[in-house]
Each structure stands twice: as structure tokens, then as C-alpha cells.
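What you see is the complex with one protein chain gone and the rest in place.
Chain IDs A, B and C follow the sequence of writing; residue 1 opens each chain.
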Amino acid sequence: MAALLLLALAVLFVGCSAFGGDQNTFAPEGDVAKKQLEVFYWALWPAVVVLILVTGALLYAVIRFRRRSDDDPIPKQVHGNFRLEIAWTIAPTIVLLALAVPMIAAIIDLGGDPDADALHVNVTAQQFSWLFEYPSLTDAEGTPLRAKVDELLIPVDREIVVHLESVDVNHSFWVPKLFGKLDAIPGRTNDLKFNATSPGTFSGQCAEFCGIGHANMKFTIIALEEPEFQVWCEEQLALEPGAPVCQR
Amino acid sequence: MQHAPAAELQTTTGMDHRKLLMWLFLGSECLFFGSLIATYLLYRNKTEEIGIGPIPSDLYDIPFTSVSSFVLLMSSVTMVLALAAIQRGDRRGTQAWLLATALLGMSFLAGQAFEFTEFYRQGLSLDTNLFGTTFYVLTGFHGAHVSIGVLILLSLFVMTLRGRLTPANSINVELIGLYWHFVDVVWIVIFTLIYLVQT
Amino acid sequence: MVDLALVVLSLTDWLENPAYVLGVPLVVLGVIGLLFVLAPAEITWSLPPGPAADAARARMDAAWAPTDIAAHEGHPSPSQYIAIGLILGVVTAAEVAVYYVDALEGALLGILMVLSAMKFILVAAWFMHLRFDNRLFSILFTSGVVLAVLLFIVVLSTLGASLA
Partner (left out) sequence: MAGATIGERPGTLRDALRDVRDQTAGYSGIWSWITTVDHKRIGIMYGVTAFVFFLAGGIEALVIRLQLATPNGGVVNADQFNQLFTMHGTTMIFLVVMPLSAAFFNLLVPLMIGARDVAFPRLNAFSYWVFLGAGIFMNVSFFTGGNIFQGELGAPGAGWFGYAPLTLNQFSPGHGIDYWAFGLLILGIASMASGFNFIVTIINMRAPGMTFFRMPLFIWMTLVTSFLIIFAMPIITVALFQVLADRLFGANFFNAELGGTPLLWQHMFWLFGHPEVYILILPAMGIVSEVFATFARKPLFGYPFVVFSGVAIGLMSWGVWAHHMYTTGLGSVANSAFGFTTLLIAIPTGIKIFNWIATLWGGSISLKTPLLFAVGFLAMFVIGGLTGVMHSMVPSDYQQQDTYFVVAHLHQVLLGGALFGLFSGVYYWFPKFTGRLLNEKWGQLHFWLMFIGFNVTFQPMMISGMLGMPRRISTYSEGLGWEFWNMLSTVGAFLIAVSVLVFMYNVVISLRSKERAGDDPWDGRTLEWAIPSPPPVYNFAEIPQVKELDDFWHTKYVENEQGQLVRVVAGAAEQAEEAEDDAHHDIHMPSPSYFPIIVASGFPFIAFGFMYDFALLPVGAVVMLVGLYGWALEPATE
């Protein structure tokens, strides 16, 4: 039993980042996902220690104190121990408070105000696709730039602020390598910020059950180097090269 | 049902089973009406923002509702008088106050029926807007509670005629009394939070 | 003839309003019931006069012998109940009055909350006998009320609603 548990754990910790996969949360490519992975480890390691201690104590007790024959004497009738109770009330309290403080700091950190030069994107979820629009990147007539359905292009190393809406049911916007999820809920706008620290194509998919096409409500975020992104922006908006709209 | 109540009171705590049940039920009902009232409060200002259909201040007739609230409040007095009557063995008083309570309850229901019709005629139905949705469902559930109360009161009244309800089982009157007063206090909250506090 | 037509017309008017359709029979029912109570009717009404009826009457009288369960349980007297009923009526009148006084508009919410809480407590404590009964009943009911209030204050505030 113990071996099995430890095996499962060992596989979980050591192996995961090596498994690869486009949606592996152990291989973050953005600051938000990195922070979230860090918080995961804060909880994981104490949990592993507690698991080993508790399961170890349990197995030890069951094996060590097993009844060897029916004539074994009745054990001492211990009803409790006040000091022990206090100890194992306080010990987890300390551990949990130690977790709570950095956790709240991390929540506030991730929920902070966006950078001034952040790129804003309006994301609209619908059954079963994602629409992307850049409200600040507009052509000569003032029409904002739209990305292809299910494909968002972003510049690397620049903060992206997503304004998330849904037109029908609940959806959830999630690219595991870049950021944890945020729900798109009809009637409200949720904001999310993230960045990509290296160029590449990152796959994401809807994470809130939304109906028959839920499994196929996928999309990708393509992170381009800043100059490439600007070229793309100018092309899409049919602007002169170096147009201020697309400049950082 | 004619056994001596003393035998029933042989419980660990001395509390009657059914009275304890009723109080548990009322405690649980608090969450029920709490949910409905909270929903109303959440949506209170939404209707005006959206601008579709009538809003509370277009429809509420405070003097009318005050009167029907008063009627329900007074039914609590008659209810408790019915209990006092049966507890001192006054049969005529029991019957009179039970019936009076049921009557006052019916008058309240009639007032509610009038109010619903009036609102409906002025263009508010369940699907018009959030005001319609939350108002009808909240007050409708309250009305359903009153109706059940009236039904039980009338049944008890008939039971006094048939000799099935006597001081020996006055607990029945006490139980419906608790229910009835609870329905009344819920209306006290609804009248204040829903009718008088409008903006 | 004209008069009759008018009566019929007003009747159909009535029928359009469920309040009357529901209310009028209820009131009629109530009046009949009231007469029934006030009339010197006995349980023996269904029995022919004779020894059977006498026995039934005797049983009834025995079952309804004067008792004082109320005093035994420490409940208030009917006159106290009526006094509380009057207070409740006055407080309701005060609530409605406050609603119509423009000068109090700013404090409307506060005053109304206090007044309705008063009514709530009066009914619960006296009519529902929480003052006199086992404390467990008060605890059960109060925990229901408090739980509901606390939970929904949190829900409403996270959803951005406010009373004011």
C-alpha cells in the first residue's frame, strides 16, 4: 500500500515536467503560470511531508499493534491526552497560517493593476468558439483589429489584459502554460492579465462545461516577438509601416 | 389521538417531539425565505437600469398593502387567543378564534389575489422583468404558506366540531400557531424590505 | 330590463377579477362558519335526541372541562396578548407613517429596520412563546435567522448589491 502511494507520488513530482504535452502546467511559459506553479509547490511539499508522516504513522500502528492471537490481553484503555490534542491542533494551524500569508500575497500580486503599456484584448466566448478583438489597435476608420477566430496573437514580454465576456453560457478561458483559468459569465466582464516570456504557440481550451461542443472549444495563443507582432498588426489594419497605433 | 399527553412527554429532554420538529422546520424555513428575499434584494435595482416593464414604485399601493399586512398581523393575535382558549378548556372560544384566524388569513390571501391581478393588468407578469419574476415568486411562496395554514386551521376547526380536537391535544393548535406566527413574521420582513424600502 | 343588464354587466366585471372570484366565496364561507360557531350548535347535531346524544354530549363536556394548561406552561393571559397585538398595530402604523414623511427619507432604512425587528421579536418572543419555552427552541430558530442573514449578506456583497 505504502509502496503504491509513494510510487504514485514519485511519478507525480519527478516525472511531470518531463511528460511534455502542450497543456502541461509544469512547463510554464509566462510569469503568471510560473507564479501559480510556485504556489502549487508551496502547498505540494508540505502536503507530501504530511502525507508521508501520517500514512507512515497509520501503517506503523496497524502493523505494530495488530492482534496476534485471540488471547492477546485487552490493551490499556487510554481515553485521550490533553497536551497531545493541543499540540496537534496548534501544529497544523501554524502550517496553514504559514501557507495563508504567502497565498494572500500571491492573490493580491496576481490581482494587481495592469501595466500602463499593457495590450488590451476583448475576448468573447460563445458556444463553441472564441472571438478576439484589440480595442486599442484601430484602423483609419477606428474599427478595432480582430484576430482570427480561436487564434490570438500577442507580443512576447508585454503584459496582456483580457476583458472576458460570454454571450451565451459560462465558459472558462485557459492556457495552462501561460495562465490559470478565468470564467466567462454572461452579464459580467472578468479581467485577467498575463504575459508570455518566450515566443511560441500555446494551446488552450474551454475549461467550464458549456454544452455539446465543450471538448472541441479549443484555441491557441501565438506569442510573437514585438517587431513581428507590429508587422502583423500593420498588415491586418492595412496601415503604413511604423504606424503609431501598432507601436508599443 | 386521545391518549393522555403526559405519556408523550416522556422524552429525554421533556420537549414534545412534534414541537421540536416544528421549530426545526421553522429554523430551516428561515433559509428558504432568506434565499428568496436575498434574490429579490439582489435584483431590486436591476429592473430600473434595464428599463423594461414597470418598477416597484409604479405599482405598489402602500395603503392597501398596509391594511392587508395589518390583517395578517391581527390574525396572529386571534391565533394566540385560540391557543389560550383551548388551553383553558373553552370550546366555543377555540372554535371562534380558529375560524377568525382562518378568515383573516383568507382576507389576506384575497388581498394578495387582488394585488396580483392589479399588477398583472398594469403590465407586470412573471416574465416581464426581474421585478415581476422576483416579486411574484417571493410573495407567491409566502401566499402558498398562508394557504396551507388556512387549510390546516379550517381542518382543526372541523375537528373541534367533530370532537376530534380537545384540550387533551391542544398541542395541535400550538403547532399550527407556531407555523402561523412564523408566516406572519416573514411577512413583517417582506412588508418592510420589499414594500417600504423601495429604492 | 336596463337595470338587470347593468347588474349582469357588473357581475361579468367581477368575474374578470380573480380577487373577487376567490374573495367573495371565502367571505361567504367565513360568515356561514361564524354563524355556525355562534349558533347553539352541539356535536350531537348529527344524532337524534336520545341517550346516544346525551352520552356524546357528556363525553364532549368531559373532554372540554376547564383546565389551565396555559397557566401551567407560564403563558401570558389573553389580555396581554391583545395588548401586544395593539402594540404591533401601532408599530405597523408608525412604519407606514415613516414611509410617507419626506423629512425622514435619509433615515428611512434604519428606522424601518428597527421597527420591523421590534415586531419580529414581539411575535417570536410572546406569541411563539420563545420567552417561556425551552431555550433550545430559541437557539434553533435564532440560528436559522442568523445563518440566513449572514450568508446572504456575504452573497449580496460579493455580487455587488447593496441595500441603500
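Keep in mind that, in the parts below, a residue touches a chain if its C-beta (ideal position, glycine included) is under 8 Å from a C-beta of that chain, and two chains touch if they have at least 3 such contacts.
A quick note: this is a predicted structure, and the numbers were derived from the prediction, not measured.
> Tell me where the left-out chain touches subunit A, residue by residue.
1, 4-5, 8, 11-12, 15-16, 19-26, 33, 35-37, 39-40, 42-44, 47, 50-51, 54-55, 57-58, 61-62, 65-67, 72-81, 84-85, 88-89, 92-93, 96, 99-100, 103-104, 106-108, 110-111, 127, 168-170, 172, 174, 176, 179-183, 185-188, 190-191, 205-216
> So that we can see where the missing chain sits, which residues of subunit C does it touch?
Contact residues on subunit C toward the absent chain are 136, 143-144, 147, 151, 155, 158-159.
> Since one chain isn't shown, list which residues of subunit B touch it in the complete complex.
With respect to the unshown chain, the touching residues of subunit B are 1-3, 7-8, 11-13, 15, 17, 20-21, 24-25, 27-29, 31-32, 35-36, 39, 42-43, 46-47, 49-50, 52, 126-127, 129-130, 132-134, 137, 141, 155, 164.
Here is the rule we use: only the chains that are shown with their structure count from here on.
> Which of line, ring, star, complete or other matches the graph of chains that touch?
Contact pattern: none of line, ring, star or complete.
> Suppose each chain is reduced to the average of its Cα coordinates; what separation in Å results between subunit B and subunit C?
For subunit B versus subunit C, the centre distance works out to 7 Å.
> What's the distance between the Cα centroids of subunit A and subunit B, rounded to whole Å?
For subunit A versus subunit B, the centre distance works out to 50 Å.
> Compute the distance, rounded to whole Å, between the mean C-alpha positions of subunit A and subunit C.
That pair's centroid distance is 56 Å.
> Could you please specify the touching residues of subunit C with respect to subunit B in the complex?
Per the touch definition, subunit C meets subunit B at residues 17-19, 22-23, 26-27, 29-30, 33-34, 37-38, 41, 43, 56, 59-60, 63-71, 73, 75, 77-78, 81-82, 84-85, 88-89, 92-93, 95-96, 98-100, 108-109, 112-113, 115-116, 119-120, 123-124, 126-128, 134, 136-137, 140-141, 143-145, 147-149, 151-152, 155-156, 159, 161, 163.
> Could you pull out which subunit B residues touch subunit C in their complex?
13-15, 19-20, 23-24, 26-31, 33-35, 37-38, 41-42, 44-45, 62-63, 66, 69-70, 73-74, 76-77, 79-81, 83-85, 87-92, 95-96, 99, 102-103, 106-107, 109-111, 113-114, 116-118, 157, 161-163, 166-168, 170, 177-178, 181-182, 184-185, 188-189, 191-193, 196-197
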